[in-house]
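Inspection log for the structure reproduced underneath, given as structure tokens.
In this view, the complex is presented without one of its protein chains, the others remaining in place.
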Amino acid sequence: MVSATKPEMPVSPRTSARMATSSVGTTVLGWLAFVSLVATAVLGLVVSPRDVVTGDAVRFLYLHVPVIWVAYGAFISCAIASALFLWKGKSRADRGRHLDRVAGASAEVGVVFTALALITGAMWGRITWGVYWQWDARLTMTAMMFVSFLGYLALRRLPTEPSVRSKRAAIAALVSSVNLPLVHFSVDWWRTLHQEASLSVDEAEITGNMYSVLLFSSVAFVLTGIWLVAHRYRVIRLEEIRDDEGLELAIAARRAEAGVD
Amino acid sequence: MIRDALLIARKDLLIEWRSRVTINQVAPLGLLILIVFAFAFDANRNLLTKGAPGLVWVGVLFAGVLTVQRSFTIESADGITDALRLSSISPVAMFLGKAAAVGLQLFVLEIVLVGGAVVFFDSRIGDPVLLIAAAVTGTGGFSAIGCIYGAMSLGVRVRETLLPLLLIPVVAPILLAGTRAFERALDISTQAGWNWVGLLGVMWGVYLAVGTLAFGPLLEDG
Partner (left out) sequence: MDHAGMIIAGYAIVFATVLGYGAAIVARGRRLARELGLAEGEEPQSGQSREDP
């Protein structure tokens, strides 16, 4: 509908050339991230030596650890943006739209990376522990974080008034964040009481080359994460503009109709 | 404020009492969950007795989601939220009142479910004081956090599916701690039980604080 009426549609003053989803900065960042990801695959699969204790399973280290760091970072960014939205949003010129977009974009990237962390963690666990899953505090908390933020994203997709939706989403993000330590603590306590074997028994000893590869792949995934959040942010912004203009068009159409009658 | 909260709680409980949805539908559903578990575990009495604490809490979890949903359906159906906002009752009082009403219903439900566990699963109540303490703190926390999410899903068309998705991950620690405390109270484990009651109390406090802060903003123009 929007594209059909595009020719006579005036571009609103807020829309400028900078609005498309890439800029010079993010293009450079995107290529850097892409090249470093390719390099990570080569380093992790070919260059990195086998670990003395865990053998080739250590290659999962370069995926799993950076991926979960990006996920944690994204959720922390979502929580901070949500808190700032609730605290300062009203007094800002844009009514906190910017913070809301940061929170939404971060949360989505965080969910994707948490899913990847859970998958790679399960595969890694299958090789080293013999099982896909262990009920330890960190794993359980990560799984809960994943479903909590899936719920958060569902909340953001609801067809309600944007300001109401943003506020509810921000509160949901903060409640989930407050709750995660409680999950961690209670599971930790539970497993300790049951005297389960610790997971750190045959963890790889990270030394020399492995350490550099881990560092490199962390940088690669962090760059990728930032690039993804930046682009997701811009897509959210474009969607908001489309929704606003769709509304304006609908109102204009109503007015025209009324005028004809 | 306390008086307003009591007023809200009384109003909710009265509506519940007159419609009898909780008594006639939610409580039987809880018992049904226990019976279905017996089918799932092939009526293996040992397994059921051992799992009883967890099964009771799973029953509370599902019935609790329904109770919260119900508590906020009656609000949105008649536009009561707007009416209450126009009256001078503060959101904090509303939150405390609704949480108290939901908590009381869930507590009654828990008594029914524990009774069901005694009958169907051959559970023995070894420590009634611990049992009651865990039930009170657990349902308190559950109803507090439940009401926050209930308000969050007010006026949303997909509430039936959204509320459980949002609420269940958040109440997971209550389920865990409540189950551990019940295990001790029902003489299944010999681990300390009162620690878990303490943890449930801490969670109750945290959720009450969060709800007190969040309920006002959630109700505004929502």
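Here are a few things to note about the model shown:
By written order: A and B. Residues from 1 in each chain.
We take it that a contact is a pair of C-beta atoms (placed from the backbone, for glycine too) under 8 Å apart; a residue touches a chain by one contact, two chains touch by 3 or more.
Keep in mind that this is a model prediction, so the values were computed, not measured.
Considering the entire complex, the omitted chain makes contact with A.
The chain omitted from view is touched by exactly one of A:G30, A:G73, A:G110 or A:G151, namely A:G30. Here one chain is not drawn; of A:T120, A:S148 or A:S176, the residue touching it is A:T120.
Within the complete assembly, residues 2-3, 6, 9, 11, 15, 17, 19-24, 26-27, 30-31, 33-34, 37, 41, 44-45, 55-57, 59-60, 63, 67, 112, 115-116, 119-120, 123-124, 126-127, 224, 227-228, 231-232, 234-235, 238-239, 241-242, 245 of chain A touch the chain that is not shown.
One rule holds in what follows: only the chains that are shown with their structure count from here on.
Here chain B touches chain A in the complex through residues 145, 148-149, 152, 155-158, 162, 165-166, 168-170, 172-173, 176-177, 180, 191, 195, 199, 203, 206, 210, 214, 217-218, 220-222, going by the rule given at the top.
On the chain A side of its complex with chain B, the touching residues are 86, 144, 147-148, 150-152, 154-155, 158-161, 163-164, 167-168, 171-172, 174-176, 178-179, 182-183, 185-187, 189-190, 193.
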